[in-house]
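Below is a structure I'd like to ask you about.
Only one protein chain is missing; all other protein chains are in place.
We call the chains A and B, going by the order they appear; numbering starts again at 1 in every chain.
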Amino acid sequence: MARLAETRDETPTARTLVLDVPGWPGHLAGQHVDVRLTAADGYSAQRSYSLAAAADGDRVELTVQNVPDGEVSPYLTGVFAAGDPVEIRGPVGGWFVWRPDAPAPVTLVAGGAGAAPLMAMVRSRRAAGSRVPFRLVYSVRTPGDRWYADELRRPDPGVEVFPLYTRAAPDGWPRPPGRLAKGDLAAWAWPPEFDPACFVCGPTGFVEAAADLLVALGHDPRRIKTERFGPTGG
Amino acid sequence: MGPDTGAGAGTRAEAVVYEDTGAYQDGNALAGPLSEVFGVDVTRAAVRCTACGLAGPLPRLRVYTHAPGAVARCPRCEHVVLRLVLGNGTAWLDLRGTVGLRVPLA
């Protein structure tokens, strides 16, 4: 069982939940948890959320995007209050993970809410003192949709962040708004010759497109790991 | 099983076109429920499709969860590799679409 310790708003519609989970066994960056909500009459609903922070004792963090007509996210981002209990199961998933002892350079490609497990990788790298070079390509609709914006703006030697806007960019931004294109990844992802580990996370269509672009640029499909969010959000 | 597989949109017998609606997730989505069944993390397992022979890690499967149960399909030929239904405190796991499950221990 977990209890909500505190919250941080990432955007007007996305909130990070900091949970205390006594006896938490630790986790790897990229793993997720299943959150189960149960009503007083026994009705229950379950969703998966990526762990957004590095392992840190009994504390874990999730970032939840509020889906207005959703069933679980409006509760977690609106009603759920400090001290409230919640049932979580995990950590789960041992494939879409980055281990701090991995020596290869890392390309992270995030679409929208797909930033959460990739942020966990950035934070785990920092926590472990790894000097493996990271590049994060982060696609969002508008500047206001960026999660972890302040933290990613702060210097973090060896981590380069490339925001990409699909609908509206800040004034003077050199790249016009538009979907992730081959040229973006050619410019910002580590080239295939470096044999980087690639992690791609986001909505299914975004992940499909990004993974195809990486393959088209010459990346070994076996070095590309993906995590697609399905249609059942909320 | 690479990500460069658009086989879902191809044609099969019957002269029917199959539209890839993108309504699926990666095999990672099965990590939680399958760990309840097996007690180990089977997302590191390798599977081989009985229809087309494609082999690869379980997370490369396409998992359709917006359905009465989870249906994991081969990313190349869309054959049903695995189905998992959870209900009434019971897990029904059907593995008829894979010739085996190779699970690394520890």
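Keep this in mind: a residue touches a chain if its C-beta (ideal position, glycine included) is under 8 Å from a C-beta of that chain, and two chains touch if they have at least 3 such contacts.
Operating definition for what follows: contacts and distances are computed from a predicted model.
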**Report entry** Choices "Transmembrane protein YxlG", "Molybdopterin-dependent oxidoreductase", "Amino acid/amide ABC transporter ATP-binding protein 1, HAAT family" or "Spermidine/putrescine transport system permease protein PotB" - which one is the UniProt name of the chain not shown
**Finding:** "Molybdopterin-dependent oxidoreductase"
Requested in this report: Using the definition of touch stated at the top, determine which of A:A14, A:V60, A:V86 or A:V161 touches the missing chain.
Outcome: A:V86
Query raised in the report: Who touches the missing chain here, A:P25, A:G42, A:P103 or A:P170?
Result: A:G42
Query raised in the report: What is the set of chain A residues that contact the non-displayed chain in the whole complex?
Result: 1, 36-40, 42-45, 71, 75, 79-80, 84-87, 231
Query raised in the report: Considering the entire assembly, which residues of chain B contact the chain that has been omitted?
Result: 8-9, 14-21, 23, 64, 66-69, 71, 73, 78, 80, 83-85, 87-88, 90, 92, 94
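The working rule: only the chains that are shown with their structure count from here on.
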Query raised in the report: If you average the CA atoms of chain A and of chain B, how many Å lie between those two points?
Result: 23
Report task. Write out the stretch or stretches of chain A touching chain B in their complex. Result -> 32-34, 48, 89-90, 92-96, 200, 204-205, 207-208, 211-212, 214-215, 221-222, 224-232
Query raised in the report: Given the complex with chain A, which residues does chain B contribute to the contact?
Result: 2-4, 22-29, 31-32, 35, 41, 43-44, 57-59, 63-66
